[in-house]
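Supplied in structure tokens, the structure appears directly below.
What you see is the complex with one protein chain gone and the rest in place.
Presenting chain A:
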Amino acid sequence: MRPILMKGHERPLTFLRYNRDGDLLFSCAKDHTPNVWFADNGDRLGTYRGHNGAVWTCDVSRDSTRLITGSADQTAKLWDVQTGQELFTFRFDAPARSVEFSIGDGLAVITTDNFMDNVPTAQVKRITEDPDDQSEESLLVITGIKGRINRAVWGPLNRTIITAGEDATVRIWDTETGKCLKESDKEQGHQKAISSLSKSADWSHFLTGSLDKTAKLWDTRTMTLIKTYVTERPVNAVDISPLLDHVVIGGGQDAMNVTMTDRRAGKFEAKFFHKILQEEIGGVKGHFGPINALVFNPDGRSFSSGGEDGYKTVFSEAASSIIVV
């Protein structure tokens, strides 16, 4: 297992995304400019210039032609992956925190923060094949959540949208009616803000990470809690291995406390847990700041992590020395 250290961002990493083939890695950071890298050797392929604020999130279409990004400059933008050309801009009254394409890439869900007097929303936009036909009109606006929505993702068959955020509650919404179908149990669920949410490869279950130092695995349909993974640090990022029964959990103490203590104290490790047995099976060190983003390559053989330190590391699991139980 060898790490590749990618230095390209000047500010802390916020989000990482592989394309479906696993050969491209998209990275977002607080430095306004998302990057795309070759996943296998860490060479930078290009940048997407145009945002005027920290970029919180991105998603790439199934055929790797379109990229959508959400930024603190109160816009979400559509890009041509290959040319880096900006295709369209969705304007909001608040920072865009989370974006995701639907199955078939015909729709996208975008969340906006509770900023100034605005309530947080999750909005569904139609994504057209030809960018000239693209409009800003929302097909559906989900409101009624207190506190920032940190992630919103599509459920199976685009019938539902799953949201999670600062109010520590995971909710499933009907995309037809915009009504809340299910809510995570208060007792069983997270006790503090949910920072991240990641779906399994077959969308059957999803994993949430929270500042309450746990990550929880849920059934996508019934919203029942399946597993809980307990760590020693606030969790900022989670992902589920598409290949093995593993989950990876990253986090760390608040950035403001980092410099005051020993590097070991921060626990800036990406921790591996056995998905089914809920046991910690290993950890990968390498960051000297909290981990903000974690993502498995779709082949399940490597993963990337991005940290508050502004580095992004690809760990390849070819040897899988720590990983095999």
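By our rule, contacts are C-beta pairs under 8 Å (C-beta built on N, C-alpha and C of every residue); 3 or more make two chains touch, one makes a residue touch a chain; residues count from 1.
Rule of thumb we're sticking to: contacts and distances are computed from a predicted model.
Between the listed names "Trafficking protein particle complex subunit", "DNA methyltransferase 1-associated protein 1", "Eukaryotic translation initiation factor 3 subunit B" or "PRELI/MSF1 domain-containing protein", the UniProt record for the complex's undisplayed chain reads "Eukaryotic translation initiation factor 3 subunit B". Only one of A:V119, A:V141 or A:L157 touches the absent chain when the whole complex is considered: A:L157. Residue positions on chain A in contact with the hidden chain: 2-5, 21-22, 40-42, 62, 102-104, 106, 156-158, 201-202, 204-205, 219, 221, 226, 232, 242, 245, 253, 261-262, 264-265, 276-277, 286, 297-299, 301-302, 316, 318, in rising order.
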